[in-house]
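As you look at this complex, bear in mind that one protein chain is not there, while each of the others sits in place.
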Amino acid sequence: MASFHTVLLSRRHWMWGAAGMCSGGLARASEPQVVASFSILADMARELAPTGVRVASLVGPDADAHVYKPTPNDARRLSQARMVLVNGLGFEGWMDRLIRVSGHAGAPVVASRGMEPRRSGAHQSGLGSHSHGHKHSHSEVDPHAWHHPGHARRYVDNISQALTERWPQHSQEIGARQSDYVLRMNALEGQLRARLSQVPRDQRRVLVSHDAFGYLGEAFGIDFLAPQGWTTASEPSAAAVGRLIRQVREQRVRALFVENISDPRLVERIAQESGARVGGVLYSDALSHPGGRADTYLRLLEHNLVTLTDTLRATR
Amino acid sequence: MTAWFEPFAEFAFMRRALVGTLALSLGAAPMGCLLVLRRMSLVGDAMAHAVLPGAAVGFVLAGFWLPAMSLGGFVAALMVAVAAGLVTRITPQREDASFAAIYLIALALGVLLVSLRASQMDLMHLLFGSVLAVDDAALLQMAAVSGLTLLVLAAIYRPLVLESCDPAFLRQVSGSGALVHLAFLMLLVANLVSAFHALGTLMAVGLMMLPAAAARFWVADLPRMAMLAACLGSSSGAIGLLLSFHAELPSGPCIVLICGLCYIVSVTLGPRGGILARRWHRQTRPIR
Partner (left out) sequence: MRFAASARRPVLRLHELTVSWHGHPVVHRLSGVFRTAGLTAIVGPNGAGKSSLLAALAGGRVQVTGRIERRLPQRLAYLPQADEMDLQFPIRLGEFVAMGLWSRIGWWGGLGRQERDLLHEALVTTGLGGMQSRLVGELSVGQRQRARFARLMLQNADLILLDEPFNAVDARTTCDLLDLLPHWRAQGRTVIAVLHELEHALRCFDEALMLARELIAWGPVGQVLTAANLERAGKRVQSWNEFGPGSEAKDAPPAAGPERKFPS
């Protein structure tokens, strides 16, 4: 038994040594020090956090944060974390209670702090609101701000600031990581915009089965329509579906996209009836599993825009 | 007035939903009547949960490939039905208890299997369709299952009725009791799972049980009860869809609630055992 413990301990020491710079503040390497509410935030935090700081996510890849049910293990991880990172804007309705229950000291870091959120039903390019007469069962504020590169940069700023506050001895490293990340983000954004510019503005009309891309549309000048509200729990009325089909026909929406967590059959049905094309999967609320097409935030952004562009171009 | 029916003219998805509901009503009505008469009314709901372990196994083996999960779900439901049927035949336990016991085991197993994959994905959500999303394949499937149901029921009608009301006599004249029972259960599973897949669990079970339970208050014998139930189901479907369209309400619950309204009206006004009918009888025939 003793030899087992020795082996374990020596492995730990080896890990710490290999990590290079470390200080006494990095005890308990097995527990994450930064716990983010969902995978996209966790990915950003991982990019920005100094080496040796472990980041974990409560809602994992390909999972739905709207209907997530926290486990006792989550509460434990929160209580032992030094930094809790949430999106805010009403995205994680279950988070406040969980933080209270876990006894985590300090307030959570809200990634979207200081930004002006978009309201649901707000529409671009005068298509008219699709939500006339709609009874909303969800909040009015759209929380999916990470799809907008501008807001994403704010997220990065807020996260970096919070990290620096907690690990001031690594502020230089954090700053370097932040600059690098933002550079990469900007470069990617430039590429994607160039690609998208090949599609005329009036043809950038897209239907998704989950209304989570408002910010993406705002940022890149794409019109998104949706048959359902934000959450995945609501069941559509025939009237809403009919209205949408009419709208798709009238506005000549050309591409339909199926999100990875909503009912794809409904979208297929609408596509068939309205003559639009179904274009594949867009990632809205979560990263894909590691090794998938959208396993980091940047790859998610890239995948979404490349898919959109290709489908829109193909329908011309 | 015709403006009411315009949605069916304008939209293909409404027409499909209507045809889907019709197909379901035709096949599910006689099954529902038999369930009501054999005191198996909660079996439909139980089956909705019994598909979970099969779907979970399908998911574990083949990922998010819908046919694998559907097949797994079907097999699981079938195993639950057959196991419950065997317990009912071999032991003194009745069908309602044996079904309850076995579906609960299946459900717990399913929840366990799903949780092992560490993913919170809602398998059921993917597995169960919705009436507004019925496509050609689902329609064909429903029509085929309904047709098959009617054919098989016609074939086994006599032994099935006998097995339901006087199984001791059936044992005397024919050894086919177990076979007929099994055939009935398999038909039930086929109907339910196919309806879950196309239209979702609420609609499938609702349209199977509510019209049958309502029809009980109007007619006595099985064939007419089934026909009435089919009529009630189809018309509820049409009315529910229209209501869902004109009043901005979700369609599945709408349709089932219209069925529910039929049921309440039947309980109150139905001539065979309805509340008002019973009171009227009591008044006109004083107890000696």
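Residue numbering begins at 1 within each chain, and the chains themselves are lettered A and B in the order written.
Keep this in mind: a residue touches a chain if its C-beta (ideal position, glycine included) is under 8 Å from a C-beta of that chain, and two chains touch if they have at least 3 such contacts.
Since we're looking at a predicted model, the values are computed, not measured.
All shown chains touched by the missing chain in the whole complex, by label: B.
Among the residues B:A108, B:C165, B:A247 or B:L276, only B:C165 touches the chain that is left out of the figure. The hidden chain makes contact, of the residues B:A12, B:A108 or B:V173, with B:V173. Contact with the chain that does not appear here is found for just one residue of B:L42, B:L71 or B:L222, B:L222. Chain B meets the missing chain through residues 37-38, 155-156, 158-159, 161-162, 164-169, 172-174, 176, 220-222, 225.
Note that only the chains that are shown with their structure count from here on.
Chain A meets chain B in the complex at residues 59-60, 62-64, 67-69, 133-135, 232, 234-242, 245, 261, 263, 265-266, 268-270, 272-273.
The part of chain B that touches chain A in the complex is made up of residues 7, 10-14, 16-17, 118-122, 125-126, 129-130, 132-135, 241, 244-254.
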